[in-house]
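Got a structure for you, written out below as structure tokens; questions coming shortly.
Every protein chain but one is kept in place in this view of the complex.
Let's turn to chain A:
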Amino acid sequence: MIDFDNVGLRYGMGPEVLRDLTFEVPRRSFQFLTGPSGAGKTTLLRLMFMSLQPTRGFVRVFGQDITTIPQQELPKLRRRIGIVFQDFRLLDHLTTYENVALPLRVRGKEETSYRTDVMELLKWVGLGDRMNVLPPILSGGEKQRAAIARALIDQPEILLADEPTGNVDAPLARRLLRLFLELNKLGTAVIIATHDLSLMDQIDARRMILSGGRLEIYE
């Protein structure tokens, strides 16, 4: 689904922050992306989300070279990818329910067609009684769960999650991991960028370790 071929990326005239990355994210796969702070995990996720272009090499998402995708086609491709941002990016004037429903709303779906799904998902991530609450009132963990729910609501083909358990306690982190696994069983390829070793130790999944701009993969 995502192919990297000898990819390098530098900011301006600076050194390459990512070097010679060659890997594939197969359909229905599950992997962790890890590495020390500043290793380039978020940058790598942004390349996969097509919000950055490589300075060398090729990145193909759904078989298309991201450097040649016309601007007007990007929304359609992004609809097939769910993303959880490290800083959540929830809209403060919308309730938790409305934030989670946003991807479906922008696709022009009627609220009656997704209301039950959104409410069920919110209950599942433990926000059943926080549906009418605005993000500024939510705790960090609640915001994170709302951001995860928003990424999952349309059952994307790929889920990119940047530190999705960074603000939740261990039991909730385990439950969220189960949610990601469940989604993976349904056919979504999952890439979780995390520092959390205990989270990664819970399941036997592929590990992509970024260090010094290079990537090592342990299947």
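Everything below uses one rule, namely that contacts are C-beta pairs under 8 Å (C-beta built on N, C-alpha and C of every residue); 3 or more make two chains touch, one makes a residue touch a chain; residues count from 1.
As a working rule, contacts and distances are computed from a predicted model.
Per the UniProt record, the chain missing from the shown structure is "ABC transporter permease", taken from the list "Putative transcriptional regulator", "ABC transporter permease", "Acyl carrier protein" or "YeeE/YedE family protein". Among A:Gln64, A:Gln155, A:Ser198 or A:Ser211, the one in contact with the hidden chain is A:Gln155.
Interface note: of A:Met1, A:Val25, A:Met48 or A:Ile83, the residue touching the hidden chain in the full complex is A:Ile83.
Residues of chain A in touch with the missing chain: 9-12, 49-53, 55, 66, 71-72, 74-76, 78-79, 83, 89-91, 93-95, 97-98, 101-103, 105-108, 111, 115, 117, 119-121, 123-129, 131-132, 150, 152, 155, 172, 175, 178-179, 182, 186.
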